[in-house]
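Got a structure for you, written out below as structure tokens; questions coming shortly.
Left out: one protein chain. Kept in place: all the others.
Entry: chain A
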Amino acid sequence: MRQKNRGLGLFTFFIYLFLLGPLVIIAFASFEPGSAMKFPPQGFSLKWYQNIFEVSMFKTSFITSILVSLAGNLLALLLGLPAAYALSRFQFRGKAALNAIFISPVLIPGIVLGFTMLKYVIITYNLPVYSALLIGHTVIMLPFIIRVIASSLANFDFAVEEASLSLGAGRLKTFFTVVLPNIKSGIIAAVLIAFLESFNNVDISVFMTGPGISTFPIQMLLYVENNFDPTIAAISVLLMLFTAVLMFIIERLMGLSYFTKR
């Protein structure tokens, strides 16, 4: 038995090594004073962190990313909240099919989805870059919004809604005063998860970005194609911290069971 446990322990150790090792290496490499990424670093310097703020394309693309993610999030929430509610609350014909359609953007490879949208939506209707990005990001955020809010509604006893009706509140009033407060943390978690999904997205964005307008991850990709300095490692460290903070908030709101449940 002990032998077996030691084997399992070793296995787990290697899994974590493979998962976290590269992140640790990147983190150390970001402090390299030289102009090429090295591990272990030959000294300690924050100059590449400084460099992030000196490259103007990083700044503009960061703002673009934030704006697209926030606006897309709002749109996805306006579409996704009623959809999640209807899918959880009512039984109707075609419900399974509708559910599948809403979830499909996460099942279809991003490259396929991005290319299809470019060819049949963006080019057909000759949409400007910002609109294209907004539509693309709304579509990829929608499944996350719906899934997370639906899993929050799954724990909601709809008899509570009926109690509100029987006490004299109308349907709309009931939704805002009884349903919404009880799924609030689910909605916030949904928004944060969708935001991460959108902010980190490359495969859809790559088809939507145009001359002079780019999202942050696309800009990072362009940068590493031409530069070998540790700036990208520094950015990675900041993004990791940013993600960790958001994940911490999500965990506090709903628990991360959402990720294991699906």
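Everything that follows uses one rule, which is that contacts are C-beta pairs under 8 Å (C-beta built on N, C-alpha and C of every residue); 3 or more make two chains touch, one makes a residue touch a chain; residues count from 1.
To be clear about the criterion, contacts and distances are computed from a predicted model.
Hidden from the displayed complex is a chain whose UniProt protein name, among "Abasic site processing protein", "Ring-1,2-phenylacetyl-CoA epoxidase subunit PaaC", "ABC transporter ATP-binding protein" or "Xanthine dehydrogenase family protein subunit M", is "ABC transporter ATP-binding protein". Here one chain is not drawn; of A:Ala163, A:Val224 or A:Ala244, the residue touching it is A:Ala163. On the side of chain A, touch with the chain left out of the figure occurs at residues 157, 159-160, 162-171, 173, 178, 181-182.
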